[in-house]
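One protein chain is absent from this view; the other protein chains keep their places.
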Amino acid sequence: MYLDPDKRVDLATAASHVRDASLVALGGALTSRLPMALVRELIRQGRRDLHVVGSAHGMDVDLLVAAGAVAVCEESYVGFEQDLGLAPAYRRAAEGGTITVKESCCVTILTQLRAAEMGLPFLPVRGIKGTDMRRLHPEYAEITCPFTGELLVAVPPLIPDFALIHAPLGDQFGNLFLEQPYVLDERFAGASRSVIATVDQIVPTDTLAERGVTIPGYFVQAVVEVPFGAHPASSYPNYAYDRQHMSRYVTAASTPDSAEAYLAEWVHLPGGEDDYRAKLGPEPLARLTSWSQSVDQWKGLFV
Amino acid sequence: MYLDPDKRVDLATAASHVRDASLVALGGALTSRLPMALVRELIRQGRRDLHVVGSAHGMDVDLLVAAGAVAVCEESYVGFEQDLGLAPAYRRAAEGGTITVKESCCVTILTQLRAAEMGLPFLPVRGIKGTDMRRLHPEYAEITCPFTGELLVAVPPLIPDFALIHAPLGDQFGNLFLEQPYVLDERFAGASRSVIATVDQIVPTDTLAERGVTIPGYFVQAVVEVPFGAHPASSYPNYAYDRQHMSRYVTAASTPDSAEAYLAEWVHLPGGEDDYRAKLGPEPLARLTSWSQSVDQWKGLFV
Amino acid sequence: MSGYTFDEWFVVRLAHTITDREVVFHGFASPCAQVAMHVAKRSHAPDMMLIEGAMYAINPTPAFIPPTSNDNSLKQGAAYSMRFEEFFDAAIRGDVDRMFVSGGQIDVYGNTNVTAVGPLERPKVKLGGGGGGCNISATIRQLTLWTTRHRSGRTVVAECDFITDLGHRTPAGTRAELGYTGGGPQWLVSELGVFDYDADGRMRLRETWPDVSIEQVRAATGFEFAIAGDVHSVAAPTEAEVALVRAIDSLEVRRGEFDSRELEREFEFTTTPAR
Partner (left out) sequence: MSGYTFDEWFVVRLAHTITDREVVFHGFASPCAQVAMHVAKRSHAPDMMLIEGAMYAINPTPAFIPPTSNDNSLKQGAAYSMRFEEFFDAAIRGDVDRMFVSGGQIDVYGNTNVTAVGPLERPKVKLGGGGGGCNISATIRQLTLWTTRHRSGRTVVAECDFITDLGHRTPAGTRAELGYTGGGPQWLVSELGVFDYDADGRMRLRETWPDVSIEQVRAATGFEFAIAGDVHSVAAPTEAEVALVRAIDSLEVRRGEFDSRELEREFEFTTTPAR
């Protein structure tokens, strides 16, 4: 439990808590609330051998893999859905054997996080038996129900060293407001040793409490105000996801050389996130915040 | 899952779903959001042999016991705290052996409800081993963790036939808005075969959604609008608990005869809840809704 | 409205695998299933409970379908969104009636592979992964499978290289032997035909598209399949249904699932419009 009354730090300090080979849970999912500013900063700091876990992810994992920061990937999905397709760097690394794929499934990850939250040494799951998931997870075991005799799979607790979570709003205590879907972020907070959070905006606690605290500050070790810290993912109610930028990334990531060029152009910037936002430009960013003006405006972001 | 677009019924119909010997979870706790209108209606309908489960409860359980409606009690606590003391009818029945006490503890009940929600045949718990709780629960078993060798207690799923829940607001689909603490009400909703709900007020779905849906309507089989349906428990933000009435009840319940007289006077009313509210009188009820006017007003309710 | 395209018909056929008063879920990256659910909800299944994919929103009425599954536009109009764990708990305890499942490979028993083609250690193609499908395919009451890539010859195969989601039986045994309560795949809707499953859990041709021959289906399928005694043509969509597809999916996100060849398949309404 983190009881300091002020957790505000800068992004470099926040990211520096994460060490090489840390077990890192990534908040959000797919195109929503990905902790992209932290991902970019970890790459800037040259972090290696990360073991990443989570549900269905996309550019956060792919960018870390492209930068050579990942050793083990235990997400349930990494990709860009039907729209932009397979995750190029992740696919290349998995096929080339340069990362270890320990793909998992949502209920299994959820159950392992629940075991961590409850301080239990195992929990049972169904639904793996008979599939090939067990081939990826020799660490699971079997357990027999003492009441029914049913054979179930036992999974150990999953205790991430760090959960990296982006929220639209937070306060100095690290209290975070999220919009639905929370995905696994609440469970990550309860199961992890530490939450490192970025927020688009830090507001007074009273203001935050009116909106509702989704993740309480006592789980949070450090909080950083990073406007557009989830870009190009969305951070509603502040901004929609930037489909054009993601598409640009997916194209770039399709070869090692162009992926390297993307990293040089968009990540390894001397001024970090300030430079990143400057490079994106205020008008394109303002456009992403315009989603609530009308249905046509919103829809227009995705054409 | 209950998918009917209109679950509104009258109180008698709602209570009639509950059968003799049903396993019934009681929502709320202590002096907050007890489903008192449903409790009174079950007594009016002469329900017997109920098996009640829940966390820390008070007048709801005691009144059911006083009326002879309970066979088994599996709450973690039944009483009126330091203020009004032990639960008179419950104590008398437990000491006289006319009810079976299967007292439980909060984490155990929570874990059993989680097993039901997850459709699992067992879940492990710690913290019972070494206490005398096992003497009350021969149905538990032992289980050894396949990873650590630790011996844990295995508990079976707890699937109430009915969860009786009172909420300040609901809509016709059975969506319910609750204020914190939700206690076990969310878990009861997920674990039970059916939720029977009373609400102080039914409002349009849009209005409810703005306040926030705590328990979704698909768990709810029947919803009844019963103003002051939790009285003498509280139903914030609508009304505080009626300490004077509870005190009056505790005094009455101290002997079988005076408990009988209380039931005759306050429960067995020909007009049911309408008569109950009329008997209480509009001014005393209005006083309970005045808590938000000032700290002194609020505090004055408890002198 | 003079005619319609194959993607529209396909979505309508998928919608008809839903019956009213079912609790239905689609995963992410599934625009055809997603649009089909909204079509069903607004036509023949008004009292179904529609769980909107990666938003876990209940019965939303989105103004459009965006190209990603977890955009906030997809929860508009929903009074409630489930928590992640609330949905998955409902699915594993058996309270969800139907899920839509696809896969890079689909075998004769309806097992699907969304993990990797080729050897696991050095896959030929690393697919995206199964998301939440694996565990819950064991307990959800019925599954509708679909694929838009049957014609490739690489999708509907004798054996999956990796079983991510459960069909009717795997090398480890049948669903009954594994102790699973879910009924498994009920339908496979592909761009070459509509299949159900026989008592042994094997895929069987049940409905045909008018512009696809049974020989073409056989040529594209990695195993022998039976043909149902009552095999018949897929029922044509109504104008109202096609209009619904177009209204719900005005960005035509569904079309991203199809090869251009399939998108060129066009059909005429054969009956005089009722109006």
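Here the chain labels run A, B and C in written order, and each chain numbers its own residues starting at 1.
Note that contacts are C-beta pairs under 8 Å (C-beta built on N, C-alpha and C of every residue); 3 or more make two chains touch, one makes a residue touch a chain.
Since the structure is predicted, the reported quantities are computational estimates derived from the model, not experimental observations.
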Displayed partners of the chain not shown (whole complex): A, B
Listed residues B:Tyr140, B:Phe162 or B:Tyr182, member touching the removed chain: B:Tyr182
Touch criterion as defined above, residue of B:Ala25, B:Ala69, B:Leu110 or B:Val224 at the omitted chain: B:Leu110
Of B:Ala94, B:Ala115, B:Ala154 or B:Val203, the one touching the omitted chain in the full complex: B:Ala94
Selected residue (touches chain absent from view) among B:Leu30, B:Leu63, B:Ala189 or B:Ala259: B:Leu30
Interface residues of chain B (partner: the chain not displayed): 29-32, 55-56, 75-79, 81-83, 86-87, 90-91, 94-97, 101, 103, 105-108, 110, 114, 125-133, 135-136, 150-151, 179-184, 186-187, 234, 236-237, 240-241, 243, 291, 295, 298-299, 302-303
Residue ranges of chain A at the interface with the undisplayed chain: 1, 3-5, 116-120, 171, 173, 175, 190, 205-206, 208-209, 213, 216-218
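In this text, only the chains that are shown with their structure count from here on.
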Most extensive contact between chains (C-beta pair count): A-C
Distance between the centres, which are taken as Cα means, of chain C and chain B, whole angstrom: 42
Sites on chain A at which at least two other chains make contact: 126, 150
Touching two or more other chains - residue numbers and ranges from chain C: 92, 139
